[in-house]
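One protein chain is absent from this view; the other protein chains keep their places.
On to chain A.
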Amino acid sequence: MSTKLMGEAVQRVEDDRLLRGGGQYVDDIDLGALHLAVVRSPHAHARIRSIDVDAVLDIEGVHAVWTYDDLDGAMAEPLPLLIPHPTLTHGRTQYALARDEVNYVGEAIAVVVADDRYVAEDAVGRVVVDFELLPAVVGVEAARAAENLVHDDVPGNIAARSVQQNGDAEAGIKAAPHTLSLDFDIERSACMPMEGRGVTARWDTANGRLQVWTSTQTSTGVRAAVAAKLGLDLLQVDVITPDVGGGFGVKINHPWPEELLVSLAAQRLGRPVKFTEDRREHFISSAHERAQLHHVDVGFDDEGRLLGLDVRFWHDHGAYTPYGLIVPINASTQLVGPYKTGPYRVTFDSLYTNTVIVTPYRGAGRPQGCFVMERTMDAIAAYLGKDRADVREVNLIQPDEFPYDHGLVFQDGRETIYDSGDFAAMLEKIKTLVGWDDFESYRAEMAAQGRRVGIGLAAYVEGTGAGPYEGAHVNIESSGKVKVATGLTSQGQGHQTAFAQIVADELGVPFEDVEITTGDTRRMAYAVGTFASRAAVMSGSAIHLAAKRAKEKVLRLASDALEADPEDLQIVDGVVSVKGSPGTSINLGTVAVLSNPLRYAFDEASKAATQFSVGDASKPPVAEDDEPGLEGKDFYSPIRSTFASGMHAVIVETDPDTAEITILKYAVVHDCGTVINPMIVEGQIHGGVAQGIGGALYEKMAYDESGQLLNASFMDFLMPYVTEVPDSIDIDHLETPSPLNPLGIKGAGEAGVIPGSAAIAAAIEDAEGLPITAMPISPSELFELRAQHAVATTTPEENR
């Protein structure tokens, strides 16, 4: 294959295997392992007076039952606070097993290890915990009121208070001809991958070596954490990530108590041990996201141009802060979107509540920020009586203003400087794609049939490809096949396909001859992980660089063998030849043989590399500055994130009688720089849009006042089925390559979800003629809003 694969819709090589049930997930790894099950807190906030495990000890098939008192050394210390941030003044993390106090329903208190999961669950049911109940703090308002505290030593329930500003927002608003004060509310949702958490570990007593298979987004992170907690050296621990059935962020948090406890149990018991999370456990003991309350003060001119923006928000962080402040920092810095905000100040409080911890979920704070900014744009347009697209247009950063510095510190500690983009062109594209300018005639046509429709628009900018680095190793075998390893993990994104496209292009080898391994610390020990839409940017770039190094060596060795200048060589379909003289050629495999001087021949091909066949007898077989093998290794470490962008537009229908909400059309314009594989990018957009629709119309963690999660099952936590997602999503691409990496790539993983709530809220507001300030919204809630609005508009008092 000599044509370029970059930009081609190459079929995903993963799918045949995965769709036929050939995937191998953690739970499929059959080592005859014992099963670990967890005793979890039934209370949102309580002190543990005592734990009685006596009834468990005589159950046949139980091998161990442990509580906090059975932990020692680093295992008895709190779990790590992974991302310490200077403003996280009151960071708190849980223990692997609760010590004295529990702070959410689902927190791990004890573990049982048994022959199988059935016996283990029987045993879990017989552990008796004596609790002293404490008042539960549930929801942002209760946390903010701070009548009760989640942690005794955290005043006001405030884990962190952050202020960032660029200019004097207050003065800007004060001087502005028009101002608005607005409040916005987003509820809790969660990632909900099909495969929950899972971990299997095996301790090799003879060699003092631990092998861990875990369903994670960072195998190197888990490796470091397990080694530290168990007092092992890094080189004693291998962490292998097999197929992962989705992550969406929840699996970047680590180490989970179970990852440590399974490893510890394997070591202590000398037997393989596994834990497979069930769905209820995933609801109550993994992580959630999204809940925030926001207040906006904004000043603007007659055209809707922003003159000052002051945003204050309160972030529900759940019971602990293991993953630091990434979510609220993203919300606060990405809120600005594609706009010149004028002077901007953003202040947030990150608050503890007695609910499941909050860590990034696809979008990671950006959907909230986008919701706030875009709803503000719509409110300005409504106030001025202007077209909503026009108000956005006057605020856009223009193509000649890149790089554009927002004067804010991003979640990676680097500056929020947009590297490239063309927002004006994007706005034109989305208007055309959705039929923005023709909508009024469509609305009239539908109204004539008694139908009510509305249109909405939302824009976002997403910092992608956060550092610090990723690496890649490319190894050309003597078969001519190319084995590539990168350390970050895959959860279904199509890395095996997209990365192979990059390698095939750079090395000139058939796509089929490239094999990609991800997330295996035995193959690549230095890596960070898969989050922040970074895999294509980071590992894609690293793989490109590593392939380039391998290619340099190929050409150097081939030029010796062919007695030609490297400049005159080309590699096509795995064959190195002299340009214009195709007869003078050598296979890549043969070059690989020659790259490794041999003493022993083991087959016909390797004879060519033995000392009696090759080499200048007056020189060392491996030159001083060289090494054997046909390999390339390199790392990519950018100065800062690269900023992708997009705009969504949606047309909804609301039923005048039943308040049902139906999406009639969904349009996306998307810029992720250079596209490696448009089919994969569109798949990411489809999945993201589906999650955006879920967040806008269906998904909500329903906690009661006592901190019980009322809908901890797929029967009552409503994710959209395929029947709730539009049959077609219209997509148009815009490519403004990033100047920050060799291929011009920007991230595409999270984008699709970000503007969902903002665009859908705008469309419902447009259809209904009443303000939508809180998402998600259900038909029942729309019905109640209509009733309130009808009352408000018939009473004389001013309602705002």
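Definition applied: contacts are C-beta pairs under 8 Å (C-beta built on N, C-alpha and C of every residue); 3 or more make two chains touch, one makes a residue touch a chain; residues count from 1.
As a convention for this text, contacts and distances are computed from a predicted model.
UniProt lists the omitted chain of the complex under the protein name "Xanthine dehydrogenase family protein subunit M" (options: "Circularly permuted type 2 ATP-grasp protein", "Branched-chain amino acid ABC transporter permease", "Xanthine dehydrogenase family protein subunit M" or "NADH-quinone oxidoreductase subunit H"). When you scan A:Arg144, A:His178 or A:Arg279 for touch with the missing chain, the hit is A:Arg279.
Of the listed residues A:Asp130, A:Glu512 or A:Glu660, the one in contact with the hidden chain in the full complex is A:Glu660. The residue from A:Glu8, A:Glu77 or A:Glu121 that touches the chain not shown here is A:Glu121.
Residues 117-118, 121-122, 125, 278-280, 657-660, 698, 700, 702, 710-711, 713, 715-716, 718, 720-721, 723-724, 778-780, 783-784, 787 are the ones on chain A that touch the missing chain.
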